[in-house]
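Every protein chain of the complex appears in place save one, which is left out.
Letters are used for the chains, namely A and B, taken in the order the chains are written, and counting of residues starts over at 1 for each.
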Amino acid sequence: MKSKQTPTWIILNILKWVLLITLLAVAVLPVVWLLISSLRTNLELQVSPFGWPEKFQWKNYLTALSMASLPRLLLNSVVVAASAVIVNTIVTAMGSFILSREQFKGRDVIYTILTAGVLVPVISFMVPYFSLITKTGLYNHLSALVLVYTAVNIPVSIFLVTAFMKSIPKELEEASIIDGCGFFRRFSQIILPLSRSGLVTAATFCFIYSWNEFVMAMLLTSSIESRTIQLGIKFFTSQFITDYSSMYAAVIITIIPSVGGYIFLHDKIIGGLTAGGVKG
Amino acid sequence: MQAVGTRNSRVWAGRILFLLPVSLFFIFFFIYPFLFTLATSFTNWRGIGSMKFNGLANYKKLLLDPTFRKALINNIIWALSQGFIQVPLACLIAMILVRKPKGWRFLRTAYYLPNVISTVALAMVWVAIYNVNGPLNAILGVFGMEPKNWLGNPDTALFSVIFQTVIYIGYFMIILLASAMNISRSLYEAAEIDGASTIQQEIHITLPMLRGPLVTTMTLAMAYGMRHFESTFLMTGGGPAYATTTMGIDLYLKMDALRYSEASTAGVFLILMGTVVITVLRKLLGKSDPMSEMAQ
Partner (left out) sequence: MLRNLKLVVVLMVFSLTFPLFAQGQSDTAPQKEIELRWASIWVGNDSKAPAVEALVADYNAKNAGKIKVVVEPQPDYNAYEQKVRTSLAAGQAPADIFTIKFNPTTATFYGSKLLMDFSTTMDSDWKATFDAGSLQQSTVDGMLKSLPMETAILPLWYNMDAFNKAGVTTLPKTLDEMFADFDKVKAIGMAPTSQMTGDTNAWTSMIWFSHFAVAFGGTDVWSKPFTDPAFVQAATLIKKMITEYSTADAVGLGAGGSGGHFLAGRTAVFSNGPWYAGRADLAATPFFSSIKIAGLPAAGPTTDFMISRLQANICAASSKDKAKEAAILDFMKYLTSPASITKIAETSGAMFAIKTDYVPKQELQKQFYTAANSAKTTAFDLEAAMGSEVTLEFAQQLGALALGKITPEEFCSLVDRKIER
């Protein structure tokens, strides 16, 4: 490592940090802005979007916290997002296993059709989704959202998880076949643990999507008992007036669980797995 | 023979059992809605009342519509920017972070933050950034640049909204980072002994090993670029003069005007068009099946 302290190395290192910090600034800026804006008044915000609060408006957080049924909405969001992640992960792990590790005619066709789903603008499927959910009697049930969120994330999950499972060396599996492992043991004891980082990545996307989704939640539910936190946030937006500062306070409050969920999935699950990694 | 037959049928039973749940979800939430959309695209349905078959009239109208053609070109620019700017940038960052520089865990979370917060807030921030009196012009003014109305000028609006999307690399960085972390350390150790520099290691080990995941993320990025809708709609509404309209925005506005059959046509076209663009690009990248590369 010491031998690398050449001028080129120093310049590259500086460039590296300039890039990392620039991207960091751009990424953190909206969050910082949200935090500051959530402590300003609506008038301040309208008059100059960038600015320091004249006086910290902590009451915006009180308004956000006094949002009707906040605990219920949060609980619903947790139930929906967690259920969608669990169902989606199980379903795609099983499907991806067949699509990546088994050889049979028609496999590639199935794979292509499933992954073509990533191209679908889900908004154009609103009418059929609404029909499907009302006809099955699931309208205004949390399970409607679980089903839709699971389904909408299937193409991406299949895409990612299949790719990960494909990259597992064949030798590991062949050895297990010689050992007499059957179909199911190959899945549960060889492939599943080895593709954990792929599964967690897919699960992260599914979780974030389910946590932030608004359009379908609005379409498929009608009462507090089955609504998610995103609908709660939107109650600061009425036909003519949006109480942005309270809404942003609510956004900040709702980001905390999702960032927490993300850090948990990534640091705890993947972190433990790839403690080795590459040294720089 | 008997034993082989049983084993074979058991394997098939397993395969079918494993594919069944994913297939059921897909049939109900993708195949059925797609067939519904396809069917309505050949009618004059306005959401209310009866549907009348009108053949390819909607397709003809769509292809002759200057707005839609504008949206199509915008979408292609969009998809290419996401595939060939956003993903390479994400890959570069993943390659840096996999070597665990100071604070890499924090950086990994921070880069993903914009994907977690609400799109409405994100759009508001960027509208403010791009405003004539906004901070971007203030910064550029230091270098002597004239203030620009970034989102209000058709010449800069598309570039501005794309930049806002492309700069947020978190989503694809996560995928590539997870793949890069799976690369065996022994490869780098061997290269180190051979005296290869860090850059040489990246070019000769990491990049080839990430080729599969790169094609995967590029495909995903382009697919997302093709169906892009929300943040631009919130920032510009597709304007001015349709400069930032995408097929997704066009589709949404068609539904807004209760032109359901035309929205269906746009949806079908978008899906088919996307399939074509992505297939062609994958061929150009030299892969018909990125998966085959990944299995070493």
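Quick note on the criterion: a contact is a pair of C-beta atoms (placed from the backbone, for glycine too) under 8 Å apart; a residue touches a chain by one contact, two chains touch by 3 or more.
None of the values given here were measured: they were computed from a predicted structure.
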| item | value |
| --- | --- |
| Which residue of A:L29, A:L70, A:L219 or A:I263 touches the chain not shown here | A:L219 |
| Option from A:L142, A:A163, A:A202 or A:I253 whose C-beta touches the chain left out | A:L142 |
| Candidate in contact with the missing chain, chosen from B:I31, B:V132, B:A190 or B:I203 | B:V132 |
| On subunit A, residues whose C-beta touches the chain left out of the figure | 41-43, 46-48, 76, 79-80, 83, 86-87, 90-91, 94, 126-128, 130-131, 134, 140-143, 146-147, 150, 182, 184-185, 187-188, 214-215, 218-219, 221-223, 225-226, 231, 234-243 |
| Absent-chain interface as seen on subunit B, which is shown | 17-18, 20-21, 24, 46-49, 124, 127, 131-133, 147, 149, 151-154, 157, 236-243, 253, 255-260 |
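Everything below uses one rule, namely that only the chains that are shown with their structure count from here on.
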| item | value |
| --- | --- |
| Whole-Å separation of chain centres (CA-atom averages), subunit A against subunit B | 15 |
| Complex contacts: residues of subunit B adjacent to subunit A | 10-11, 14-15, 18-19, 21-23, 25-26, 28-30, 32-34, 36-37, 47, 92-93, 96, 98-101, 105, 107-119, 121-122, 124-125, 127-128, 131, 134-135, 167-171, 174-175, 178-183, 185, 188, 197-199, 212-213, 216, 219-220, 223-224, 226-227, 229, 247-248, 251-252, 255, 260, 263-264, 266-267, 270-271, 274-275, 278, 289-291, 294-296 |
| Footprint of subunit B on subunit A - complex, ascending | 4, 12, 16, 19-20, 23-24, 26-31, 33-34, 49-50, 90-92, 94-95, 97-100, 102, 104, 108, 110, 113-114, 116-121, 123-129, 132, 147-148, 150-152, 154-156, 158-160, 162-164, 166-170, 183-184, 187, 197-198, 200-201, 204-205, 208, 211-212, 230, 233, 244, 248, 251, 255, 258-259, 262-263, 266-267, 270-271, 274, 276-280 |
